[in-house]
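The complex appears here without one of its protein chains, the remainder shown in place.
Showing chain A:
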Amino acid sequence: MSAGVDRVAAAFARARAENRAALVGYLTGFDPDRNGSLERIFAACDGGLDVLELGVPFSDPTADGPTIQAAMTRALASGATVAGALALAAEIRRRFELPIVLFSYANPLVSYGPERLSRETAEAGADALLVVDLPPEHAEVLRGPASARGLGWVGLIAPTTTPARRARVLAASTGFVYAVSLTGVTGAPLDPSDPALHAGLATLRSASSLPIVVGFGVRKAEDVRALAGHADGVVVGSALVEAGARGPAALGELVKTLRAGTLRA
């Protein structure tokens, strides 16, 4: 049984073999509380996620839009901690085989201790880290210990990223690369058929052999369908958080619908 960056690679290989994009879903740990978030995450995984991004809450999530901000605020109010989020990851791992990526900001993770975080992340069965405010220039503090444990490091490429920066981000990335679809925060409005977006993804494709996922603003199956041919995976975040607020069943249904959109023509 593979783990860490290998498990991530296997998930993308499986989706590719089925001629579809991988469905990457984001949910915040402890939103609205510990057990409530587990129910939602289980429902989303049962609905057909290929990769789970598990949000580890931070008090000041500056790259996130209102939906994920509010989710992180609820989570902290219900007692979320880094240790608690790692325990959630372990519970998810007991039931599901899909790769788990911890999504967070530098301060809670670095504050926890890079060595300790990496060891416990691996022990919990999570596979990679995505840290929004650790650009490659500063990544080594976490990336080093995480890589030593076989964990992936997911770098972000934005529409504003210059070619020189792109090379820097790609050099630091393992597992997969996250292409930010729009110049803005998570959950902002997106035109998934924008030719400039597709061209940007093609340029990135030619610069890296890593799987590329595209996210920010992807809400519906049509959005996923419009992007499935341009990336190895499509990320849905704010829309899942909002559906989760309507209950695990509604969330599971949405994931099924989105999953249907991943098939390439």
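As a working rule, a contact is a pair of C-beta atoms (placed from the backbone, for glycine too) under 8 Å apart; a residue touches a chain by one contact, two chains touch by 3 or more; residues count from 1.
Everything that follows uses one rule, which is that contacts and distances are computed from a predicted model.
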Candidate names "Tryptophan synthase beta chain", "Transketolase", "Ion-translocating oxidoreductase complex subunit D" or "Carbohydrate ABC transporter permease"; UniProt protein name, chain not shown: "Tryptophan synthase beta chain"
Touching the absent chain when the full complex is considered, from A:His138, A:Arg246 or A:Arg264: A:His138
Of A:Leu109, A:Leu201 or A:Ala239, the one touching the omitted chain in the full complex: A:Leu109
Candidate in contact with the missing chain, chosen from A:Ala11, A:Leu98 or A:Val185: A:Val185
Absent-chain interface as seen on chain A, which is shown: 57-63, 65-66, 69-70, 73, 76, 81-83, 105-112, 132-140, 143-144, 155-162, 164-165, 168-169, 171-172, 180, 183-185, 188
